[in-house]
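Selected chains from the complex are presented in situ; the others are not included.
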Amino acid sequence: MIDDAMKKDLQSRLQRVKGQVDGIQAMVTDERYCIDILHQITAVRRALERVALKVMGSHMESCVSEAVRSHDGQKKIKELMETIDQFVR
Amino acid sequence: MIDDAMKKDLQSRLQRVKGQVDGIQAMVTDERYCIDILHQITAVRRALERVALKVMGSHMESCVSEAVRSHDGQKKIKELMETIDQFVR
């Protein structure tokens, strides 16, 4: 569960990511220097990582915590760890 | 230097990335399960990595290769390695 403040924060971050991708598309069109394009891609990648970390944090504070309190945490923790594994890889 | 075929390929990949981010925004709005959102973010991150690798490859085949042939490769290689370093980190 993602609360309203987090929802707003995520939406504005994702909106900015799209703006950054627009910027990269313009750089490709304008035949900008590859290294500069790569720096922009790195920035977008980092922005996405932050979004993912926010979602993970929310998930732990809501679903995982609720499951833990209902003595059913293990399954939720396993599911989250597998998701982090795929993300990290 | 990015040739025309690569340019077209990058633009369509970046267009798809924006579509994927739209999809994530819809998932956030619809309060979809955090784990599903995280899988989608992982997919976008991976798509961006592929774009970065394509740009790196182009850069090596053009700018870096030209510099190497003009006996001036070291500086370009150093610049690229620093960029990969930031990307990997």
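We call the chains A and B, going by the order they appear; numbering starts again at 1 in every chain.
In this text, contacts are C-beta pairs under 8 Å (C-beta built on N, C-alpha and C of every residue); 3 or more make two chains touch, one makes a residue touch a chain.
Here the structure is a predicted model, which is why all the values come from computation and not from measurement.
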item: Copy count of the single sequence across the entire complex, 2 present; value: 4
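One rule holds for everything that comes next: only the chains that are shown with their structure count from here on.
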item: Length of the line joining the C-alpha centres of chain A and chain B, rounded to whole Å; value: 16
item: Residue ranges of chain A touching chain B (in the complex, touch as defined); value: 1-2, 7, 10-11, 14-15, 17-18, 21-22, 24-25, 28-29, 31, 34-35, 37-39, 41-42, 44-45, 48-49, 51-52, 55-56, 58-59, 62-63, 79-80, 83, 86-87
